[in-house]
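Partial view: only certain chains, each at its native spot in the assembly.
Going in written order, the chains are labelled A and B, and every chain counts its residues from 1.
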């Protein structure tokens, strides 16, 4: 069994941002030199997530607006009594989920025809990490 | 370490459908001949998901109606400017999540007393794949 771990550092210019990281993950899987296995991609900060969906601008805008309807930014969250202002970001991370497992087959990511991997940032403009761990043989 | 990979091909008659795939997954785990490990079940198309919950008709109807309330089918999604009409299906997949990891213990699925595995289709009537990868020893 082999394991290979790397960390991606994200620092978005905007507070809310979707970043396609599919190629970066594919590169890590190549460096892992693992033929058959699983690749965990997990946002290590609790106001960001990982989303596997479509690289289509309209849908990406729909998606971020929809998250804002289900988990709106509001001043009156209890969490804000600590001085924070990002409770909605914690809830949005929950809806998106903060991690995925990507199958690795024949040494490469085994994705569906339209599956792309996105980092979903809901409280950006600062450095955050994603852990990528490939396990297999 | 061993790895075993199979693909299930789904082709639902209805556009929205819940399909119980627990037995098919259990069969794959048996064929994998792995005693201790993890079994990834992941929908490879971005308008379908995987749900672990109860095989009870009332709840299944409640579940699909509730998803339709949180992510309604509407004409005015931006995604539909591409000619698509399934933006709600992308959002529903996100709520359900598109994958699960099932533990494998003593050569079999290690599920709770009521846990059943469902394929959740939100834009069906065409062939789609699920990847099932068992990793362990």
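The rule we apply is simple: contacts are C-beta pairs under 8 Å (C-beta built on N, C-alpha and C of every residue); 3 or more make two chains touch, one makes a residue touch a chain.
Please read all numbers here as calculations on a predicted model, not as lab measurements.
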Assembly copy number, counted for this structure file with 2 shown: 3
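Throughout what follows, only the chains that are shown with their structure count from here on.
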Whole-Å gap separating chain A and chain B, where each centre is the average of the chain's CA atoms: 20
Residue ranges of chain A in contact with chain B within the complex: 1, 36-38, 51-54, 56-59, 61-63, 66, 70, 95-97, 100-101, 103, 105, 110-115, 135-137
Touching residues on chain B, where the partner in the complex is chain A: 1, 3, 5, 38, 40, 42-46, 70-71, 77-82, 87, 90-91, 93-95, 97-99, 101, 129, 131, 133, 135
